[in-house]
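Every protein chain but one is kept in place in this view of the complex.
Up next, subunit A:
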Amino acid sequence: MTAAVAISLSVNGELVEASVLPRLNLADFLREHLKLTGTHVGCEHGVCGACTVRVNGDIIRSCLMLAVQMHNAKVETIEGVSDSGEIADLQSAFRERNALQCGFCTPGMLMAAQDLLQQSPTPDREQIREHLSGNYCRCTGYQAIVDAIETTARARAGRSP
């Protein structure tokens, strides 16, 4: 059970072949093996949300998933959704509203926010706050983040903010 296992997966649209130890978690795989350091490790026990990434379209805590579980999976990280332009409007709203300070929670926060906006195009503030409750931010107090997501939702819905 401790021998390396071969896996094949898609990461941000690129095919990745790797040989990984079974105990290696996805966050460490992304950061240490693929050097995708935008996925952050805050608690390593699935509470803080800084390591949130998208696997097969759903957001997950990459510190709670093993790299070997990613065989044949489609993984998307903050680098991927940034380069593709998928969340450019959300990032712009975060910038305008100063919805980040130290920025450590931000990649995970953006992944969670985009997930919400895909599921629920016009969430109210309470729904936004509820959806982000698995993503800790120690700097902002959350209000600016909620504002930025609300602004993005309205803009995407074609209404003026």
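Everything that follows uses one rule, which is that a residue touches a chain if its C-beta (ideal position, glycine included) is under 8 Å from a C-beta of that chain, and two chains touch if they have at least 3 such contacts; residues count from 1.
The definition used in the following text is that contacts and distances are computed from a predicted model.
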item	value
Name per UniProt, for the chain absent here [options: "Sugar ABC transporter permease", "Carbon monoxide dehydrogenase", "Putative tricarboxylic transport membrane protein" or "Electron transfer flavoprotein subunit beta"]	"Carbon monoxide dehydrogenase"
Candidate in contact with the missing chain, chosen from A:N56, A:T122 or A:Q143	A:Q143
Contacts of subunit A with the absent chain, listed as residue ranges	23, 31, 36-45, 47-48, 50, 77-79, 82-83, 91, 94-98, 100-107, 110, 125-126, 128-130, 132-146
